[in-house]
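Dumping the structure here so I can ask a few things about it.
Of the protein chains in this complex, all but one are displayed in their positions.
Let's look at chain A:
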């Protein structure tokens, strides 16, 4: 009897202890969280933060197909009216129900800052909450990419906020962080750039479907998630080796040998598609105001050496000439054959001669303080020189670069000719949202191409019905983008992540999400 009583007491004590022990995942993300308004910025860390605390109406599955998340939808026969119906059980963190009015206010604020949202709004007749659960979106004309844009996972997904928050101007940061997502932001524990903690939202009702990409049920299996910022990746490596943290989002390839021999760790590439690295030319000033010289630059470049210098190990990069990304639904390599095969130098020389290139120096801005952007300028400079360009590679920090790239002055007066940047593939996989494919001159992205043809091709893409027609329209966009050299794709890469083996069931999505994930004791 005494034995049974002792056993029962012991079991009860152990169970209580287990119940009390908070299960927290400690993660080191790619950068520190400082900006909390996901509509104001396209910073990935802020988007990741937003996925923790907010929910979205639609979400993309692992095939980039839109799926219901907060809402299901119906489309009218004339394809001009979309009716979204919110599912049951949606509640904000302050216990208020999520209503259609909240969704409409959020969509209106989002559309002011997102390129895709602006395109939809240009075609919108009305967007209204027809009752507490129904949003009716009426368009002036059919717009096939609407669901794709509403469900996009980057750069600015349309996160749903309470109407009182979303009614704030889009250029002023929100200060009320009430969401309806699977985690609650622990505001009192937040230290900008140092750490942020999210607690499980006990009232969140996940969808019944299994998680797939960014879609499906968001089931939270831990009590809290803590993101810790570490200024030096070596410190993060030491911390995961000692078991002080559970997860590192981005690892540098040269540090992998420190981790790969540890049986308690898994090193892997989580993202199925990764990032695109690319060069952008300035259309306003010589010599790249000449299409033939832009083409010569494209022909001069070979992706393999660029990627090898950047990532080292071929396991972590992919040679890819697709403007809209490899592994994405609209992938095409037309017009980028020499980039992939690396055999365009002779053609580049011929084009330079044909265009009468007079040796005007091209200012190539090279950031030295961003690991994923430091090597490409060095390799490209040499490749351009080999083809006959006179390259003036100017090294600077990233902050100086982002200031200078906004300047439309001549390169000799503080302007520029070429710089390199990287995009998450889902950000650029859609021609409507891809900033490089904006041909509206001064209103276009830095580089300011005036390109009526690309605008026409995008209009044809919008009008295309069905996947086949869209794919064909995207093929034309690819052909024109490489012909007019709206960008020079330099390939794709995906840096590995590390997790302790106690962390399992992580979703292989481009955006790192912490639902579904489990942590063993």
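The rule is simple: a contact is a pair of C-beta atoms (placed from the backbone, for glycine too) under 8 Å apart; a residue touches a chain by one contact, two chains touch by 3 or more; residues count from 1.
FYI, contacts and distances are computed from a predicted model.
Missing chain, UniProt protein name, picked from "Cytochrome (Ubi)quinol oxidase subunit III", "ABC transporter permease", "ATP synthase subunit b" or "DNA-directed DNA polymerase": "ABC transporter permease". Check A:208, A:232, A:358 or A:413 against the missing chain and you find that the one touching it is A:232. Within the complete assembly, A:241 is the residue of A:144, A:186 or A:241 that touches the hidden chain.
When the omitted chain is restored, the residue from A:175, A:409 or A:501 that touches it is A:175.
Taking the complete complex into account, residues 32, 34-36, 40-43, 46, 113, 115, 155-156, 171-173, 175, 191-195, 228, 230-232, 234-235, 238-239, 241-242, 244, 369, 396-397, 399-400, 402-404, 406, 421, 423, 427, 435, 438, 442-446, 448 of chain A touch the chain not shown.
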